[in-house]
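A single protein chain has been removed from this complex, and every other one stays in its place.
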Amino acid sequence: MSKSNFSRRGVLKTGAAFGGVLAAPTFFTSAANAFTNAPGASSVTFGFNVPQSGAYADEGADELRAYQLAVKHLNGEGDGGMLNTFSSRALDGTGILGRKVEYVTGDTQTKSDAARASARSMIEQDGAIMITGGSSSGVAVAVQGLCQEAGVIFMAGLTHSNDTTGKDKKANGFRHFFNAYMSAAALAPVLSANYGNDRKAYHLTADYTWGWTQEESIAAATENLGWETINKVRTPLGAGDFSQYITPILNSGADTLILNHYGNDMVNSLTQAVQFGLRDRQVNGKDFQIVVPLYSRLMAQGAGENVKGIFGSTNWHWSLQDEASQAFVRAFGQEYGFPPSQAAHTCYVQTLLYADAVQRGGDFNPCAVAEALEGFEFDGMGNGPTLYRAADHQCFKDVLVVKGKDNPSNQFDLLEVVDVTPADQVTYAPDHPMFAGGELGECNPGA
Amino acid sequence: MGDIVLQILNGLDKGSAYALIALGLTLIFGTLGVVNFAHGALFMLGAFVTVTFTNLLSFERVTLSETETTAWGSPLEIREPVLQAWFGDFGLWLIDYSVLVSILVAIPIMFIIGVVMERGLIKHFYSRPHAEQILVTFGLAIVLQEIVRTFYGANSISQSAPDALRGMMDFGVVLGFEPGMVPYPTWRFVYFFFAVVVIGGVFAFLQFTTFGMVVRAGMADRETVGLLGIDIDKRFTFMFGLAATVAGLAGVMYTPILSPNYQLGMDFLVLSFIVVVVGGMGSLPGAVAAGFLLGILQSFASMNEVKEIIPGIDQIIIYLVAVIILLTRPRGLLGRAGVMED
């Protein structure tokens, strides 16, 4: 039985149509602009690409609030927030280079594919000159790559993997948020002071790239203290019930559990670890302890009272008493009725930093912006004196070590800052082995 | 040795949840012939009944402070738990036991949700192809979870077990281990026994009541039962309500183990389908057996000793088992011929 009768003529016709397209290779190249999406005379468009569905939707919603606040402040509405405390005085509330700031939003769905599709629509359809946002490192790296190819600037949102400014760094991408190495370096002295230098650590790690860099960083830092790593166990993302990974810890001889989890994984694994009585145990003559290297207030809310007394690190916290942080909390709180999260903070700061770089450089060209950001030193953004390092586009600043609060006074007051590790203690060489392997490349203005 | 006992306990505990969800799913299959992709959403709704109930119990009276302000300058809210103020110690007890007490609330609510779903939507799909049943119930699942998200956000919401059941039980001592070798959280034992009671109850109901007998007859031959003048439709509606209740209760009791969020249902959906298929479509004992089997296998596959031999096995064990069982036993463990094969 013959399957079909594909006609030879049909194939030939299709081939001819193809040839016609090929015959005009220059047809598809447009008149060249100086750079991608050069803004008009009256307005400039930003693309806010945040998770609006999926597990990080609440974090994404908080990022979006911060972006909207930043746009207001840039356009001279509201009380100006951190524009009043920012060390650079270039911005004056009249937009950027006289242009009003507008924005479009999109949903990353916390998936690399969807995030890139959403970013492409902002660049190709809405004329966005800068893309920012995101709540996971996979998405940040993927979108950063896209922006490099398209010739726009990417100001990363919440992304904590070493890779974002390590092996996957790009000339058009910038990160204000801290990373796994910094978390580990900041936590180590506090862990040593509180738990001593003779500990046996057991790692539970989310089985994907962020989890691995987190595990690598914190294991290296704790081993430097003299801790012994008993085991590193990888858990599937979204495992839900972690009991089968927790019970082996009970008789393993470990006296410290390090949870390299984030989001719902962290909420569940921490809740269940406490349920299995780990914190009531005595091992090797010491109280069993749990450490969560990367904390966020939204996660602490999900884990409820299980976070009490547990150490971790965070990029920023609303209870900070410096003038800049207070200005931001005031502006955000008055607008929305509750304090901002660390994700909101980093997104707000990134937007201001971008706007400031354009204003100082006097040009929207991504290459000019990159030049203005590279090596930029600033203060008054809630993290103390900060450097945007030119070699890898990573911000270097103090890192907060926090602890779950024992007696929270309200539903937002869940973490207390126990220590501030100064920037020079968390600084590393650009070619540090955990960050090696990638190249920044050259800035791409597109077009 | 202690580790292996612990993993068996983990497996039984997971298995309880799997079996409870799969039980309702396979019940709907068997009686109504409907592939219900919204079943996971029912589990999620059950969990959120508890969340709502706890929220209502811990309702606070908010007064604005005249002297103190928040960090952003608005007056500080002073919150007073109302229940405690009204009932004193009884109020506290109620809040402490909110998860268990919410079972009483969840039973009627979930049953009503089930009946409304069946009467309002599912009954129109009895004679339609399975693909359309899947699609419409999948759409419903999305709608339900998005509605929950509108009210509760995307974050997980922590629920506590009652204080008295929060600690550990030293199970090893029962088996003759040294003390401290096999400790296990009390609440997880509670969950296991709860599951056994519910499963036993459903079986007894179908086996020993006239109602159950009619339903079983209807499962075997719907038309004849209808010809006998028995209103089988009403009973099927009741069965859908029952299945929804079982799924909901599984969700209620699971909240202290897994902080619920709006996507909880989707996470369990694929898994519960695999449990049902491995057990054999429409077979109640099969669903229960498959639930416990997959739970235990998943626990063992996650042990470090196993993962060292086959990396990543804990990621795929459920699917691997499903493939192997379906290839060796065409209709699952205890399935009947001719069900769902076209």
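Here the chain labels run A and B in written order, and each chain numbers its own residues starting at 1.
As a convention for this text, a residue touches a chain if its C-beta (ideal position, glycine included) is under 8 Å from a C-beta of that chain, and two chains touch if they have at least 3 such contacts.
Rule of thumb we're sticking to: contacts and distances are computed from a predicted model.
One chain of this complex is left out of the view, and of "Branched-chain amino acid ABC transporter permease", "2-hydroxyhepta-2,4-diene-1,7-dioate isomerase", "PaaI family thioesterase" or "Aldehyde dehydrogenase (Acceptor)", the protein name its UniProt record gives is "Branched-chain amino acid ABC transporter permease".
Checked against the full complex, the candidates B:Ile147, B:Val173 or B:Val306 give a single residue touching the omitted chain, namely B:Ile147.
When the whole complex is considered, the residue among A:Trp210, A:Phe332, A:Tyr354 or A:Phe412 that touches the unshown chain is A:Trp210. Contact with the chain that does not appear here is found for just one residue of A:Gly78, A:Gly145, A:Pro189 or A:Pro408, A:Gly145. Within the set A:Gly196, A:Gly309, A:Pro422 or A:Gly441, the residue that contacts the chain not displayed is A:Gly441. Listed for chain A, the residues touching the missing chain in the whole complex are 1-6, 10, 14, 17-18, 21-22, 25, 27-30, 52-53, 57, 60-61, 64, 68, 104-107, 111-114, 116-118, 120-121, 124-125, 136-138, 141-142, 145-146, 148-149, 163, 168, 171, 207-210, 234, 236-237, 438-442, 444.
Of the residues in chain B, those that touch the hidden partner chain are 35, 121, 124, 127-132, 134-136, 138-143, 146-147, 150, 266, 270, 273-274, 277, 281, 311-312, 315-316, 319-320, 322-323, 326-327, 330-332, 340-342.
One rule holds in what follows: only the chains that are shown with their structure count from here on.
Computed centre separation for the pair chain A/chain B is 35 angstrom, with centres defined by C-alpha atoms. Those residues of chain A lying in contact with chain B across their complex are 53-58, 61, 207, 231, 233-236, 238, 240-241, 243-245, 247-248, 250-251, 264, 267-268, 271-272, 275-277, 280, 298, 301-306, 318-319, 326, 329-334, 337, 339, 410.
On chain B, the positions that touch chain A within their shared complex are 2-3, 6-7, 9-11, 13-14, 17, 70-74, 77, 79, 149, 153-158, 160, 166-168, 181, 183-185, 187-188, 256-259, 261, 263, 267, 298-299, 302-304, 307, 314-315.
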